[in-house]
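The structure under discussion is supplied below as structure tokens; questions concerning it will follow.
Here the complex is missing a single protein chain, while all its other protein chains stay put.
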Amino acid sequence: MANLAIVGQSVYRTDANPKVTGRALHVGNIEMPGMLHVAVLRSPYPHARIRHIDKSRAEALAGVAVVLTGAEIAKMPAVDAHFGPAFRDQPILAVEKVCYAGDPVVAVAAVDKRLAEDALQLVEVDYEPLPAVFDVLEAVTPESALVHEQHRPAKAFADLAHVQAGRQSNICYHFKLRTGDVERAFAEADRVFEDTFSSPAAQHVPMEPHVTLVYLDEHERLNVWTASQSPSYVRTELSATFGIPMNRIRVRVPYLGGGYGAKLYAKLEPLVTILALITKKPVRYALTREEEFLTITKHKVVTRIQTAIKDGTVTARKCEVYWDTGAYAEIGPRIGHKSGYTSAGPYRIPNVCIDSYCVYTNRVPAGAFRGFGVPQVIWAYDSQTDMIARAIGADPVEFRLKPALDEGEPFATGTIVRSFGIKEAIREAAQAIEWSKPRAAPSGTKSRGKGIAAGVKAVLTPSISGAIVILNADGTANVLSSTVEMGQGSETTMGQIVAEELGISLEQVHIVQPDTDATPYDTITAGSRSTYHMGNAARSAAAKIKAELCEVVAARLEVAADDLVAGKGRIFVRGMEERGMTVGEIFLAKFGSLGTTLAAEAVCQPAASHMDPETGQSEKCTEYWFPSATAAEVEVDTETGQVKVLQLVSVGDTGTSINPRHCEQQLLGAALTHLGLTLFEEMVFDEGQLVNGSLLDYQIASFKDMPESVRPIVVQVPHEDGPFGAKGAGETGALTVAPAIANAIEDAVGVRICDLPITAEKILRALTDKEGTAVSIGSTTS
Amino acid sequence: MKREITLRVNNKDEVIVIDDADTLLEVLRDRLKLWSVRESCGVGACGSCTVLLDGRPASSCFLLAARTTGHDIVTLEGLGDGAELHYIQEAFVSQRALQCAYCTPGFILSVKALLDETPEPSDEEIREYLAGNLCRCAGYADILRAVRVAQDKKKSLAFKE
Partner (left out) sequence: MTIRSFDLLQPRSLAEAITLLVQHGEDARAIGGGTTLIILMKQRALQYRYLVDLQSIPGLNQISKEPEGVRIGALATHRSVELSPVIREALPVVAEAFSRVGNVRVRQTASVGGNLAHADYRLDPPPALLILGAEISAMGPNGARKIPLKDFFRGMYETALEPGELLVDVKIPSMPAKSKAVYLRYSAMSANDWPCLGVAAMVTRENGRCKELRLALGGVAATPVLVNGLTFVKDQLLDEDVMQQILAVVDEQISPFSDLRGSEWYKRQMTQVFIRRAIAQLDSQLIEG
């Protein structure tokens, strides 16, 4: 890699200037003449039949353009009243019944926001409450209330082609993995460990809440500006929902104020579209923070995990994973599948049995969240791994290192792992925290401990990214890509990749923001897939252009095309910079004119091989892996249970770093965010009602929660097919934070918390139970 | 009630008709198109809507515009001379203290107020002062460094004068 000009350099972000001046374009800054604003009435009941809606008083208000109900949408010809990426189960507005407290029921579009909200207060809805189910384990029992009577597969994504129309059950998807002889291994085990772990519903809290603007242009084409991580999918979904040809829908996405998975698939777009179609006016809907909490969540997960130990090693593991996907499946089945198959861990375990269930409940829908469900399963398997190590007297680091998979070994799915720096990651983490050094003695009420955690995520496969690179006669280039810049630095990364390939400078590359009229299909901007997939597509497209340039130069200079390289805006003979041509000269030679462009398209489309539906075995279940390790040092106050994280080290194998500093930033950012998710974040529900759905009550990690010492460590195990060896980095830092902290807490005070978040109160309870008395605070406790 | 008010924003008097119920945030964005001021939590907890009111940070989401007449309001658009980046902005760029950057305008204005109030803050004081500005990309470590760089720059500028 030594001869790379810009890949591998920690260049500054190309979008820094507009961002630091506040001028970056966001959907919320876009206004259209005559634009209407939306307010939505949401269900107060978690499950209820809609008996009657009286909207006449709202409609009578001057300035109100439309007051819309789901029943009206259901009657519209050629409109599918439901949408969704895995199942078409989510109504644009509730039809006949509501399925969670917060379900949109009536929408108003009016000339201003205040008026729209005034109008909502005039709408009366008569509900008949239905029995509801809030607990994922209860929802899988035959006696449970049913959230949906039928399940209708969506067929939107190749990797979800296998989801099936459901029976009378809340389980909308069941993934199975079977390998080896699990029963026998358990029968022959020296010891069996059985534990249950849970991880609560949480919210992504992108600082920019969802916002969508839709209008019809002069050709009556549907124009959509939306804060979305999946512009291509939004177009597909709107086309399917409204029967509009794809080329009559234009979806554009400017900068996103954060996404973290919240802004994937369709959210506000179907509703805003129908309001625009009805009113023939531009319509914008910006969610309030309170509505954001009622729109999409991180899956609550309960995992039962049993592990068999023989001669000090893990011989078998059984995992039952229950994903509470809420009222609508959203992307739950993908998560149940992709995260489900990793739930036994990155270890050599000969006998594995996994059942992963995606389950409906009458709660806010759950979807992807930085890590796509993998943090929840690692929470379970890595916590248990640590518990086992301690129980059998093994060193927790060694206990992980020994069975950790090596390059070339099969994962539980049978897939051979490649570019798999899990051992390096564990070692780096252990070293960074001085694992082998003796622990500090407790001082007063404070005890310190250290913890390590490890785990792995697999990238979504199959998936598709297309890119077009256009080279201009002055040597500058435009890159057409549907990857969304949401803070991860993709514009900079893509710019570096294309600049490197074409031998031009970063400033000479412009990344065109997603616009489905121009930028090719991309599955999603998520799952740490863009650097690899879009990076490869962009690089290949640039390589095609370079090849064309080289052909011209080779002919002109009478050299072999293979001897030519690109650099400093020229194509020249390797080792002889003066023997070459500029892009302008090449254009003149090729076209006889500078008034033209050279364009090339490329698609990156890694395939997966068939996965056996009964055993989950697949020759290739994923294109690449993200090994992660976190090390934490904590101080626990034994009188209050409060945890102070003193050190946090986030280690991730990102493949070759295109921009090392930005990889570090991704690791640390994800880790700090997950600190909050580990210690206090939880959406608290009471009988299906969210009780902390505002930032006054729902807390996320703040400046004050950041540990004194934080450190990212990038492990670079190059991937042979990655662009310049790169994989990705967006989620890796999130994966192993929670168990690292739980493990450190046990190290410090000897108690084990199995239910996230690890609040001070839970620790104090555990300490109290352990002591069998109230903790040294006097005899007056009742 | 509608009323005409004069708002002093970024050193300019803006005469506008507002509703008494309009928040300062609504007026700055919807009327004056100052897009750096952003609504996120709507309840004073996140700092995305931060403006400087007579040099002190305020949440424009819970201020009534009608009650902010007679005060000096500064948004990120009014920081520096408009031609070049202000040194706090430069520090945010050089320390990579921005990712999605939705939180950035609020942070920059808060850092400005912090350094004006406390030219040499301790780490503790920085954390305390900025605790009400939330960054979900969690760039706090980068922002902390940016504060330090801006602080040094401010000092060297003052020294030159």
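Labels A and B are assigned to the chains in the order they are written; within every chain, residues are numbered from 1.
One rule holds for everything that comes next: a contact is a pair of C-beta atoms (placed from the backbone, for glycine too) under 8 Å apart; a residue touches a chain by one contact, two chains touch by 3 or more.
Everything numeric in this text was worked out from a predicted model, so none of it was measured.
Participant: Among B:7, B:32, B:53 or B:100, choose the residue that contacts the chain missing from this document, as touch is defined above.
Facilitator: Answer from the full complex: B:53 touches the omitted chain.
Participant: I'm checking contacts with the chain that's been left out. Which of A:17, A:239, A:582 or A:699 qualifies?
Facilitator: A:699
Participant: With the full complex in mind, choose from A:290, A:395 or A:601 the residue touching the hidden chain.
Facilitator: A:290
Participant: Of A:421, A:487, A:527 or A:676, which one is in contact with the hidden chain?
Facilitator: A:676
Participant: Tell me which stretches of subunit A touch the chain missing from the display.
Facilitator: Residue positions of subunit A that touch the missing chain: 113-114, 117-118, 121, 288, 290, 639-640, 642, 676, 679-680, 684, 691-692, 696-697, 699-705, 759-761, 764-765, 774-775, 777-782.
Participant: Name every residue on subunit B in touch with the hidden partner chain.
Facilitator: 1, 19-23, 26, 42-45, 47, 50, 53, 56-59, 62-64, 66-67, 110, 113, 129, 131-133
Following the convention adopted for this analysis, only the chains that are shown with their structure count from here on.
Participant: Quick one: report the Å distance separating subunit A from subunit B, using the average Cα coordinate of each chain.
Facilitator: Centre-to-centre distance between subunit A and subunit B: 30 Å.
Participant: Over in the complex, which subunit A residues touch subunit B? Could you list them?
Facilitator: The contact residues of subunit A facing subunit B are 12-13, 15-17, 19-24, 26, 28-29, 114, 204-209, 255-260, 286, 288-290, 486-489, 661-662, 665, 668-673, 694-696, 700-704, 706, 710.
Participant: Across the complex, what residues on subunit B touch subunit A?
Facilitator: 19, 21, 29, 33, 35-43, 45-46, 48, 75-77, 85, 89, 92-94, 96, 98-105, 108, 126-128, 130-144
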